[in-house]
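One chain of protein is taken out of this complex; the other chains stay put.
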Amino acid sequence: MNTQSAVRTTAEQHRAHVIFDWLAIPIIVLLFMGIFSFHFALTVGDWDYWVDWRDRRWWPLVTPLSLLVLPGVFGYLLWEKFRIPVAGTLSILCLAAASWISRTLNFELFAGFPMNMVWPSTYVGLGLLLDCTLLLTRSFFWTGFIGGFLFGLLIYPLNWPLLAPFHVPVEYNGTLVTVADLQGYQYIRTAMPEYVRIIEESTLRTFGEAVTPLTAVFAAFIAILNYWFWVWIGYLGAKAIWIRKVV
Amino acid sequence: MKQQIDAWRKPYLRLILCILPLLTADIALAHGERAQQPGLRMRTVHWVDLEVFPNQLKVGEELTIRGKFIPSKYWPEHMASIEDTAFLNVGVPGPAFLRIDSRVNGVPMIRSTAFQVGKLYEYEMTLRARTAGRYHVHPVISVQDAGPIIGNGLWVEVLPGSGAFSAPVQTLLGETIDLETYGLANVLGWSALWFALGLAWFGYWLTKCPIIIPRFRRVQELGPERADEILTPADRRAGALFFTVTFLLITGGYFWAEERWPITTPLQTGKIETPPRELDNEHVQVRVLDARYRIPGRSFRLELEVTNRGDEAIRVAEFTTATVRFLNAQLLNEMPRDSHDLVAPDSLRVEGGAIPPGATRTLVVFAEDALWETQRLTTLIYDPDSRFAGLLHFIDTRGRRTLVEIGGPMIPRFT
Partner (left out) sequence: MTASTLNTGSTLAGRTAREKVGGPDAPWARLGGTLVAIAVLFAAYRIYQHATAFTVGLDYFEPAFQTYWMTLLYAELAIEAVLGVGMLSWIWFTREKDLSGLAPAEELRRYYGMFAWLFVYGFTIFFTTCIFTEADAAWHQVTVRDTDFTPTHIGLFYFAIPMSIIMGTSAFLWTHTRLPQFRGRVSFGFALLVAGPIMIMPNLGFNEWGHTFFYAEELFAAPIHWGFVLLGWSAFAVGGMIVQALQRIVELTEPQEKPLDA
């Protein structure tokens, strides 16, 4: 390869750098929107599609498990190679944008559900906590320990201002339901019967209202390990590997 | 004319010709049931007495679907059973209707339940039209791990209504809410707030543009030990500020919501019990001696031994299988109610006549109609478990009906 440079002056260099920003940043945004929404649809999917899936037992546990994947993988890349702590916030922002576009187009306009039944939860705050922890500690270990813990812990309280009104009780045909359950009942989902919902069922061992904190703390511990694991995957993914012999 | 037909056969012209009338396409079709294996349709749930009324209504008006179903005693062993977990559903394409009420044997079907094979269940659903269109409305029973079992359906036309559609509901706290819009402004507000905060953080880093190549280069130059030098005190201050604001907003938002909606309950689920009803058919006993389907004649021949222990003579008036009704025109003079009502009038020929009280007779019953073909029931012969089940409708001299389920192996005849 030619060892010469393609630019002569710092002005030309600056121009080249600006051009690459104009190309690369939209690519990152598009890939985050595409990959994250695909990944999230196939792992969390229905818990985020339907308001009557957001329970106290599974939703706050499954969500951080899935949600931490891209912040971990691309957190490594953007921090280790660029020292830019935005992977958590930006990837989740892209997920949020993609989710709102898709819910509106597919669930509201195409399938006909009211938006208040299929709104995406908000997770941007969790990405911010993760990114800021990484910036302040400059350590993946402490980011997992503190940021990852908060990431798993705070999904429920972060969303409670949005979700709480849908858990107001209603008496319907002699049955106690929440507003969310009633939406799930009234708005017909032909291929989604009631039993398909993977949500908390009562046991003799749920001590009063301690269900949510239990799930949150457990999810928080899992999230620590989860973050570290995906950072490691990010480390593998960022390796510049060349293959000379294909077959 | 011939040229038109030829043009129609060319795929690209077909495509163009198809796209043209799209804007006026307002037909809606039946959905899904014909794809299910005939064995599955015959041996899962028998549907009878479907009523859907009115067949034309306006958005906002109510529709009733009612009828009866009998889970089959011949339910395939390899399939998940209806006796475990099931749910009464409606076969319409999505929330074109609101489900106001649904009951089986008087029990509300808000939650999942289970149904016993060989028992009688009466269902009634009240829907409220939400979106204008023409819909083929079916009852559906979803069986966990077995999927939807679709009942027979009828067409309903929903015309536009006057005024905006709303779905008012009163909560247990006394507040009347509209399910169409409830809580959405709040969700939008919070989502926008978080989106703006996240965008501000991203924006802070974008102010350093160009960032991709200069920072990549600088980090490589500094090496892993010193790469943190690239960060400025302003960056750290921004990090601390955003962390604090985020944490306070999450905790503040949570306590605000607790204050605003102090009374909430968890999502409700769990199975409910539906008491079954008996068929009251002990006085009629039927044994299948032979069952053959002759493919060229679309003719299903049943040889039955029928014992009548009742006090009136009985005759076979109808044979129902896989939602198709084969009628004996001598006793039942019904016609299809619409283009997709699966009624085959005058399709049931019965040799052997009436069975007097106390007698045992051998009957030969022929169910012959093109519906075998159009409903794809003939593919039963390609089923790895080639067995059938169906419901015989006996009528006595006083007009009383007795339903008896029959089933067994079915042998095809190819000539």
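Letters A and B name the chains as they come in the text, with residue numbers starting at 1 for each one.
Definition applied: a contact is a pair of C-beta atoms (placed from the backbone, for glycine too) under 8 Å apart; a residue touches a chain by one contact, two chains touch by 3 or more.
Bear in mind that the values here come from a model prediction, so they are computed numbers and not experimental data.
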Chain not shown: contacting residue from B:39, B:108, B:148 or B:407: B:148
Candidate in contact with the missing chain, chosen from B:217, B:237, B:260 or B:309: B:217
Touching residues on subunit A - with respect to the absent chain: 1-27, 30-31, 33-35, 37-39, 41-47, 49, 62, 69, 73-74, 76-77, 81, 98, 101-103, 105-107, 109-112, 188-192, 196, 198, 233-234, 237-244, 246
Contacts of subunit B with the absent chain, listed as residue ranges: 11-12, 14-15, 18-19, 22-23, 25-36, 80, 91, 93-95, 140, 144-148, 150, 206-210, 212-218, 220-221, 230, 376
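We adopt the following convention: only the chains that are shown with their structure count from here on.
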Subunit A-subunit B separation of Cα centroids, rounded to whole Å: 32
Contact set on subunit A toward subunit B in their complex: 14, 16-18, 20-21, 24-25, 52, 54-56, 80-86, 89-90, 92-93, 96-97, 100, 111-116, 119-120, 122, 124-125, 127-129, 131-133, 135-136, 138, 150, 154, 157-158, 160-162, 164-183, 185-191, 193-197, 199-202, 211
In the complex with subunit A, residue positions of subunit B that touch it: 85-87, 89-101, 108, 110-112, 127, 130-131, 140, 142, 144, 148, 167, 169-173, 175, 177, 179-184, 186-187, 190-191, 194-195, 197-199, 201-202, 205-206, 209-216, 219, 224, 227-228, 230-231, 235-236, 238-240, 242-243, 246-247, 249-251, 253-254, 256-258, 260-261, 263-271
